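All protein chains but one are shown at their positions in the complex.
After this line comes chain A, so read on.
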Amino acid sequence: MSEAERRDMRTMRPPMPMGRGGMRPGMPVQKPKDFQGTLRRLSRYFKPHLWRLAVVLLMTILSTLFSILSPDVMKNATDDLVAGIRHRLHGIPGSGFHLSGIIHVILELGVLYVLSALFSYIQQFVMAGVAQKTVYALRKEVNAKMARLPLSFFDSRPTGEIMSRFVNDFDNIGNTLQQTLTQLISSVVTFVGVIVMMFSISPWMSVVVFLTLPLSFYVTRTIAKRSQRYFVGQQRSLGQLNGHIEEMYTGHQIVKAFGLEDRAMSQFIEYNEKLFESGWKAQFISGMIFPLMNFIGNIGYVLVSVIGGFLVTRGAIGIGDIQAFIMYARQFSQPITQLSSISNIIQSTVASAERIFELLDEEEETPEPAEPVLLSAPTGDVQFKDVRFAYQPDKPLMEHLNIEVKAGQMVAIVGPTGAGKTTLVNLLMRFYDVDGGSIRIDGVDITRLQRGHLRSMFGMVLQDTWLFHGTIRENIAYGRAGATEAEVVAAATAARADHFIRTLPDGYDTVLNEEASNISQGQKQLLTIARAILADPSILILDEATSSVDTRTEILIQEAMSRLMEGRTSFVIAHRLSTIRNADLILVMNHGSVIEQGTHEDLLARRGFYAELYYSQFAGAPA
């Protein structure tokens, strides 16, 4: 068994655990922007494993060398046998066979094989540890980094994109570390070793075998170039097709309601046909590499047999040499195909690493204050002083915003959708920092507080309910670390959630599934309210919290809420004007900034935007 076949074996290792299809010539590869720099940076992660890597390197080289040596040893056995035959042919009496010589050769071979296998195992075994530990450390570092990134980072990227970095890029790195690095080493060692061995046996035959080399290069390059076109086409069609499927499935109800099935189908068939056309061509052309390389190998094989035959008859080499040469020539063409695919894999891995490093280099939240102020018993005075803010520098949202909220007051924030109500929340909780002016709580600029401390003063119920995979109890208890069972139940009861929780088969132990689709939207909302109640904050932010809860339940919730709001400053974002009529202060927002503020009566008297909004709801026509 040759080393080349052995390398093949490794490339063919099952695509699991994490799966990456074999690299085919011409498959589009993502290229890194800064190959060297990224590689250097990636190699820093190997530092803790230096001695292990040295072992791997040594083991790989040894194991490869031993397996390169074995044909050279094996040929001695053949030569011994041939000598025996020759002697018999020429009738030299008594000489016969030297089985003892063969035994010697066989023992030598056995030792080579066992050692080669052992070293190869050690190399793989050690590398498994190194690869996984490195990926672990990287993953941990990235996750820790994400905790320090500002909200703007997450708001500007789809979750799917960040997920794909985690899943695909780490997979890619893990696989490459596990397999490709050692493959690279053994390919190079094999290539060099085989050349040396061949030359030592017969320079002439070596030259003959070398003649097949340009042919291999040529074939690999041509195929890569041809197939690339189709791979790109395949990628594009697949993207279109998948996009179409996603659209038609998510819009299934509309497709049905408007009888669009035929239209969906004909579009599908068009994309599917295009995918088929470029798909099979890409497969076919790139797949030709295997038979063609095999053919080139066979040419070498034939040349060696014939020319070797000549040389043997002229006594220049022995038959054993032919045998060894056949083995060497076979593995000679393979490193070329191998190396080109390895270089593609390494490129794409470095590109993966680069994307991860980009993430690690993202700008972090502004550092915590050196001497943070601690508000031990915050009363909840909130002040916006001349606040200026914009998400994008060229699109200013808030200019000279001044708001004054006394402890315990209820502030209602109203305005049409997209008016920027969540911006206020973002600023209050320091998810975003103001560009100018300041926000103060109890007279203290919030940038002088630690973020964790600041946020612990707030209780928040967002419009999109976020619950995690776990029991209902765990989800409510999330509001405060170390909450007791009684406190959890009390919070649930206050949020009017206790009743429905108890009607569930497993009660508080009901495990919410991933989308929490096993309870209704309204029920989810009740749980998030319970969670906020448990947190017992000094300032409340209710972001359209009750919009999905039915109106009668809402009344109950509002009772609980108003009890909760007693003595606490609260910001309520709601569409329903009735819920905010008795607010102490109404902030009317439009196009991202506060355009009016005052009490209900003040604002009605002003006959501005608020008044129009208000009358349009109840009169059924613009006022």
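By definition in this document, contacts are C-beta pairs under 8 Å (C-beta built on N, C-alpha and C of every residue); 3 or more make two chains touch, one makes a residue touch a chain; residues count from 1.
The criterion applied here is as follows: contacts and distances are computed from a predicted model.
Its UniProt record calls the unshown chain "ATP-binding cassette, subfamily B", which is the correct pick from "3-oxoacid CoA-transferase subunit A", "ATP-binding cassette, subfamily B", "Na(+)-translocating NADH-quinone reductase subunit E" or "Ferrous iron transport protein B". From the set A:110, A:203 or A:567, the residue in touch with the chain omitted from the display is A:110, counting the whole complex.
Listed residues A:191, A:332 or A:431: the one in touch with the omitted chain is A:431. When the omitted chain is restored, the residue from A:58, A:85, A:211 or A:605 that touches it is A:85. For the chain left out of this panel, the touching residue among A:38, A:70, A:331 or A:423 is A:70.
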